[in-house]
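Take this structure, written in structure tokens, and hold onto it; I'll ask about it next.
With one protein chain removed, the remaining protein chains of the complex are shown where they sit.
Showing chain A:
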Amino acid sequence: MAELHVIGQILGAVGFPSQNLFCKWGVVAGRSWELLEGLDSGQTQLDLAEDGEPVVWAHPLDLHYACRGLAGWPKLYFQVWSQDVHGRNDICGYGFCHVPTAPGMYELDCPTWIPEGSVGERIAAFFLGGAPRLKYEEVVVSPGDRFRLNTVAGGVVQLQLGVITKDFARNHVQLG
């Protein structure tokens, strides 16, 4: 039985229209993966950054998985939310990225997108808040039904991850 350690940090974000952001994150893995230690979902702090500076979350990730089958390699997904001066939360981006398979240290940039509503919905959202959100959030991580969605790009979530593997070579798996 092989093991995977994912240790790192959700550093922050750049390129979003708001500088007052937090992130809800989670990890999705296949049926043959078992989370032995660590938290596989959470929410970062709400950070207000200066204009032009990246938003800083510095949220530690420490996951210890046991692997009985390679299908369903863990994926991290993110929902970036902004908070306005009135304290309302609005979605700013959905995104996901796979945990890298080869052991080593990585600095990853995960692009995000949000669903785009009709012109009327966009005008209403400008005045009243409340950008359209996904009804089925599995669309973010699964390759299924996306062709009916119209989306627009959001900013980029920055991650720093270290991947350590154990006993994959003993099971004749080459990770690179």
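Just so it is clear, contacts are C-beta pairs under 8 Å (C-beta built on N, C-alpha and C of every residue); 3 or more make two chains touch, one makes a residue touch a chain; residues count from 1.
Convention: contacts and distances are computed from a predicted model.
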item	value
Omitted chain, identified by the protein name its UniProt record gives, among "very-long-chain enoyl-CoA reductase", "B9 domain-containing protein 1", "Phenylalanine--tRNA ligase beta subunit" or "Translation initiation factor eIF2B subunit delta"	"B9 domain-containing protein 1"
Sole residue of A:P17, A:G104 or A:G129 that reaches the chain not shown, by the stated touch rule	A:G104
Touch with the omitted chain, as defined above, among A:L46, A:L70, A:A124 or A:V139	A:L46
Selected from A:R31, A:K135, A:R148 or A:R170 as touching the chain missing from the view	A:R170
Option from A:G30, A:P132 or A:G162 whose C-beta touches the chain left out	A:G162
Touch list for chain A against the chain that is not drawn	5, 7-9, 11-12, 22, 36-39, 42-50, 53-56, 58-62, 64, 100, 102-108, 160, 162-170, 175-176
